[in-house]
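Written out below as structure tokens is the structure these notes cover.
In this view, the complex is presented without one of its protein chains, the others remaining in place.
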Amino acid sequence: MKKKINVAMIGYQFMGRAHSNAWRQVSRFFDTPFEPVMKVVCGRQEEGVRQAADTLGWQEHATSWEQVVARKDVDIVDVCTPGDSHMAISVAAAENKKVVFCEKPLANTLPEAQKMLDAVKKAGVIHMICHNYRRVPAVALARQLIQDGKIGQIYHYRGTYLQDWIVKPDFPRVWRLEKSKAGSGALGDLSSHSVDLARMLVGEIAEVAGFLKTFISERPLPDGKGKGKVDVDDAALSMVKFQDGAIGTIESTRFALGRKNYNRFEINGSKGSIAFNLERLNELELYVDEGKDSAWKTILVTEPHHPYVAGWWPPGHIIGYEHTFIHTVLDLLKAVQEQKVPSPNFEDGVRNQKVLDAHERAAASGRWEKVL
Amino acid sequence: MKKKINVAMIGYQFMGRAHSNAWRQVSRFFDTPFEPVMKVVCGRQEEGVRQAADTLGWQEHATSWEQVVARKDVDIVDVCTPGDSHMAISVAAAENKKVVFCEKPLANTLPEAQKMLDAVKKAGVIHMICHNYRRVPAVALARQLIQDGKIGQIYHYRGTYLQDWIVKPDFPRVWRLEKSKAGSGALGDLSSHSVDLARMLVGEIAEVAGFLKTFISERPLPDGKGKGKVDVDDAALSMVKFQDGAIGTIESTRFALGRKNYNRFEINGSKGSIAFNLERLNELELYVDEGKDSAWKTILVTEPHHPYVAGWWPPGHIIGYEHTFIHTVLDLLKAVQEQKVPSPNFEDGVRNQKVLDAHERAAASGRWEKVL
Amino acid sequence: MKKKINVAMIGYQFMGRAHSNAWRQVSRFFDTPFEPVMKVVCGRQEEGVRQAADTLGWQEHATSWEQVVARKDVDIVDVCTPGDSHMAISVAAAENKKVVFCEKPLANTLPEAQKMLDAVKKAGVIHMICHNYRRVPAVALARQLIQDGKIGQIYHYRGTYLQDWIVKPDFPRVWRLEKSKAGSGALGDLSSHSVDLARMLVGEIAEVAGFLKTFISERPLPDGKGKGKVDVDDAALSMVKFQDGAIGTIESTRFALGRKNYNRFEINGSKGSIAFNLERLNELELYVDEGKDSAWKTILVTEPHHPYVAGWWPPGHIIGYEHTFIHTVLDLLKAVQEQKVPSPNFEDGVRNQKVLDAHERAAASGRWEKVL
Partner (left out) sequence: MKKKINVAMIGYQFMGRAHSNAWRQVSRFFDTPFEPVMKVVCGRQEEGVRQAADTLGWQEHATSWEQVVARKDVDIVDVCTPGDSHMAISVAAAENKKVVFCEKPLANTLPEAQKMLDAVKKAGVIHMICHNYRRVPAVALARQLIQDGKIGQIYHYRGTYLQDWIVKPDFPRVWRLEKSKAGSGALGDLSSHSVDLARMLVGEIAEVAGFLKTFISERPLPDGKGKGKVDVDDAALSMVKFQDGAIGTIESTRFALGRKNYNRFEINGSKGSIAFNLERLNELELYVDEGKDSAWKTILVTEPHHPYVAGWWPPGHIIGYEHTFIHTVLDLLKAVQEQKVPSPNFEDGVRNQKVLDAHERAAASGRWEKVL
């Protein structure tokens, strides 16, 4: 009989749905060391969280995260709230010796992120940040190929994360467009993903030249009563220098009509190139210098020898977006079993934030800024 | 509190995994009229079915389908066994007044299929055949577009279903390559899907010219002891005439290296064309005659207004293979609520089988054969 | 100083433009054994042919092909007229000991084609049929790969040639829709290309099951005065068996909206697969079984080591449709120098016609028909 492990999830919106699904599904498809029990979901609004518990399949619901993180029958605290509450919840969870699993970005500011890292280290608990795109099979395969030296020394990283949901001027000023709640706009929401992939696939970023642009600075308020200021970026462009000599561009925007979730990167090295696009997440494009036989390959990443795929379906039967969360909690459960801190963790969260911080400083100074 | 409905599943291999997932997930993402309860899974091997119950999340396991289909606490019988037992189980389930949900092909022979249809009609129960590809959002969208007249009168259907898993001569003579168990090879396994899509999207097929080819007629036995005869087709090619004047080609093979699950169709009409490929199941290609603005569109079928998508994720966040089963049981549950027989049902299963039967007769006669 | 060779071209419409360009360009890009001189263009209408000579760059024009093919200062007769005059011109050219270069299809009927072959053989002259798609670099590369054994024993050929120029019912009944002038419709115009590629890439076809369909049987006459009957096929579908055991489908139509010049084939063998689409003629898709590294490659066929490419531009600088004619006359000039009959020649023309003939017989009989 498999050991059980109790999970509490704080927050239950978009990310809460994706995380709930991961906890529900992981042991149905993978040989996990623990059977996760979806113990309790927590949110501020009684009625909302009650319904969420029902729909998403949690045994209980609660409205006080302070009480939840202190419960003895909770082993893992999964933080899915907006960024402004990540620190308080995660620190408290760590102090209660829970495994802490936190959505990205780690926090809205670098100092907050640093405090979170300090807390989990001090408490000696397992911690993980949910940069789920690392565990797209095609992305994990890209990493393997790079680590196996298939593309050689890396020269270029070219990351774009393009969406289009706020192009229309009458789209309302939702909380994601408020700096006090969201921290930043495309930068923290989208570029942070590209930065994470860059760090995983290429290495640490040393310097950033970047700027931030808000195309539409005032929008109707969600309640229909007047207009409100947009004080976050609609688009974030940057050039980066990696510590090891590679160079890159990282660009994100919410103003690219037709691009729905276009998280794309291309990497060029001395022996080959790799390209990926999240809208076709089951495919990886690979070019390896093989002399006269060289050509771009489109790898359909659905073979049993590809990362995570053996848990799923036969070749050619594709998977989707939510599977990446399942792979993430799978590796978290394994890490708990082995009592090792997995990747990416709060250390990665802090480093990521340092790059975004350098971007913001560069946007202000008009100069290259070092990553601290 | 949602009404519960109890499901029993007979068989627990590949299809059993996909069906189990559908029953588990459907109410987590869609507003179903019932909450399905995964009551009991049934298989012949005690140990295997016990483990399957555990892994796939069924409350109980059993080894006698005869007993299971007679249980009072079972509302739906889901038949996932190989084709040679579909008839016996389905007929018994119908006689016990259960909702019968059966994997495709309906049976291994046309007479068996006909008996199954007779049984569910006589019993007056709800019945459905699991041609899950009808409920790929892109395919459902294709149907909408056709029904809305967007591509006009249909002239051509071009369906290919290509796989490559038995190209190597040392691939063993598994049960799917034995006529006594599988009924046929590529014909029943793959062409049946293309025929179902043709029937849904274009209409009834009137005549077939077809042939069947076995490239490798002897293979190593799975137990390693000698060789065995392959008496099913490796590839099935056909030309078809639809009742309404459209014409088509339907081709399936297990000998197309590089094609893993390449279920593709193209339809050409008087006003436009549609193309689809299961390996990129989130996309639909559409060409509509718009004068000088005409061009092929690649629709990323992930918008909330697309069929079934509102239950899932935001635009650009793709779904995968198993979702099509979830959509299928969703519609089955709705049909049970409304007490209406859904599509595709056993009638469709029989008609499908009649087309395959005409193909086999044509292969034998070397002539066009009418669909009976 | 390069030897000159004098060319006379009979006919000056669409194909005349493409052939003229080939004669003009070939020595500018390739090291030809002869410098072709565009001596005389011949057509029935004095004014039309005079203008064509001027626009296309021929030194003289003429209205009697009988006189032209007898001129002592003509070395090569290039036949670009509609199919119903191919025989008379080619036979006369052969009797006058000219090199004969003839557009496809060789003739409108098999007996005519046979007479043409007899004539060039009897005269002992060099002859070639212009199946220009053999000399698309990607197609020539496909052939090399097959001959090098890269895809192993061939199991499947899947050829489609789709166009859409007569979908609208008010498109006029032009000469290509009259059997007396064009011989057939999609069959001779489009399927003949697919058959030629099948013969080059796979081998000889032994049997054909085919049918012909006319969707719109009456159309406005070009002069606007009433309607005329369409007595050729709008679409031609077939299944074929090759002599060596491979099987195939060959389908052509003028009723596939959105497909402009979609001459596509896919070949599946025991070691790999190849796919090509004329609308992207600079690319070849290749899948070779390489174990875990297997994936579809998209070869950009613009490298100097690819067939014919060294004469053109650096890698990544693509070429177009008319270049295939240049490659064809290049090889014809080389054949003249070496006094060897090139491929494809009138023998190929006859064999091609035999396959089309079997298709027509199968359409009439409703049975498989042997290629004679």
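Labels for the chains are A, B and C, by order of writing; each one numbers its residues from 1.
Following the convention adopted for this analysis, a residue touches a chain if its C-beta (ideal position, glycine included) is under 8 Å from a C-beta of that chain, and two chains touch if they have at least 3 such contacts.
Note that the structure is predicted; figures quoted are calculated from it, not measured.
Visitor: Going by the touch rule at the top, give the shown chains the omitted chain contacts.
Guide: Across the whole assembly, the hidden chain touches A, B, C.
Visitor: Touching the absent chain in the whole complex: find that residue among A:D75, A:D189 or A:E251.
Guide: Only one of A:D75, A:D189 or A:E251 touches the chain omitted from view, namely A:E251.
Visitor: Decide which residue listed in C:T160, C:S184 or C:T302 touches the omitted chain of the complex.
Guide: Of the listed residues, the one touching the omitted chain is C:T302.
Visitor: Taking the full complex into account, what residues of subunit C touch the chain not shown?
Guide: Residues touching the hidden chain, for subunit C, are 14, 18, 20-21, 24-25, 27-28, 55-57, 163, 165, 259-262, 278-282, 300, 302, 312-323.
Visitor: Which subunit A residues touch the hidden chain?
Guide: Counting over the whole complex, subunit A touches the hidden chain at residues 151, 155-156, 158, 160, 162, 164, 167, 209-211, 213, 215, 235, 237-239, 245, 247, 249, 251, 253, 255-259, 266, 268-273, 287, 289, 294-296, 366-368.
Visitor: Could I get the residues of subunit B that touch the absent chain, sorted low to high?
Guide: On the subunit B side, contact with the omitted chain comes from 286, 292, 295-300, 303, 305.
As a working rule, only the chains that are shown with their structure count from here on.
Visitor: Work out the mean Cα position per chain and let me know which chain is farthest from subunit A.
Guide: Result for max centroid distance from subunit A is chain C.
Visitor: Quick check on this structure: which chain has its C-alpha centroid closest to the centroid of all protein C-alpha atoms?
Guide: The most central chain, going by mean C-alpha position, is B.
Visitor: Roughly how far is subunit A from subunit B, going centre to centre by Cα mean, in whole Å?
Guide: 36
Visitor: Let me have the rounded angstrom distance from the C-alpha centre of subunit A over to the C-alpha centre of subunit C, please.
Guide: 55
Visitor: Residues of subunit B that contact two or more other chains, please.
Guide: 259
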